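Before anything else, here's the structure in question.
Every protein chain of the complex appears in place save one, which is left out.
For subunit A:
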Amino acid sequence: MRESIGSSLRKDMIRNKAIYLMLFPVIAFYVIFEYGPMYGAVIAFKDFNVGRGIWGSEWVGVSHFNDFFSSIYFWRVMKNTFVINFYLLIFAFPAPILLALLLNEVTSNPFKRTVQSITYLPHFISVVVVVGMIVQFTERNGFITQLLSHFGGSSQASLLAFPENFRAIFVASEIWQQIGWGSIVYLAALSGISTEQYEAATIDGAGRWKKALHVTIPGIMPIIVIMFILNMGKFMTIGFEKIVLMYNPNTYETADVINTYVYRVGLSGSFEFSYATAVGLFQSALNFALLILANWISRKVNETSLW
């Protein structure tokens, strides 16, 4: 049996030689730049020394992981990572769904298209510009600070200087940037719901509210679930670049997440490569476990899953 698999593979290789040659640079890219670093991550279990290289460095087992678990930063970065992502999940994740549902009720096509093109725009603006605008607008005399002061908030300094403001500003800016772009997939799913279902609901005497509840939302539920699982797959990596630009030592207390901590101990300031790799690997593993868990739960509960 094995032989026949081998020989049929060989036949395939010969017949599709040109295609495999064309795929070669692609495979090379993934091997070097994706799987290479996965191999490189073994330094998490070693005491990496640049001179000795990855292979020559000494094994130290899980001591870097233990150092992290018992470090004073462990709970801070774990808590911030989970809290910030939890906020994103309850505020930023549903926002595009809500927008898509509201747009679905708009009868004027020009208005609908205008809302769409304008709300997609912030997605294309660079993180540096977005954070730059946030920094300027939330300064003591920035327009956001001034606007908020009309509603009772008053600030003698930049809003970003206070740890208690960081998460709200971060989550609000994520919603601002992604609400329109995120709604595209849901709008696509909405356009896939057959008009017959709506007609049937009308015959049954359903008003618009009933139709939204019993036809529209169930119709896009599978895509919501898929997006949710995909979201879990990158749970902890969301917003890293934005946080690095937005936080400062004053706000580390509420802003410092696993990724930013890895960056600080590994690449800026100190260069503890092995320790930082261990922390990063811990995060990758945790993240992967979350993805599997979300997928498993979803398959049990509503029979929608990635695999």
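The working rule: contacts are C-beta pairs under 8 Å (C-beta built on N, C-alpha and C of every residue); 3 or more make two chains touch, one makes a residue touch a chain; residues count from 1.
As a convention for this text, contacts and distances are computed from a predicted model.
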Check: Absent chain per UniProt: "Acyl-CoA dehydrogenase", "Cytochrome c oxidase accessory protein CcoG", "Carbohydrate ABC transporter permease" or "(2Fe-2S)-binding protein"?
Finding: "Carbohydrate ABC transporter permease"
Item checked: Hidden partner chain, touching residue among A:Val60, A:Val127 or A:Ala161 -> A:Val127
Notebook entry, point to check: Considering the entire assembly, which residues of subunit A contact the chain that has been omitted?
Noted result: 8-9, 12, 15-16, 18-20, 22-23, 25-27, 29-30, 32-41, 43, 50, 54, 99, 102-107, 111, 114-122, 124-129, 131-133, 135-137, 141-143, 146-147, 176, 179-181, 184-185, 188-189, 192, 198, 207-209, 211, 223, 227, 233-234, 241, 244-245, 259, 262-263, 266-267, 273, 276-277, 280-281, 283-284, 287-288, 291
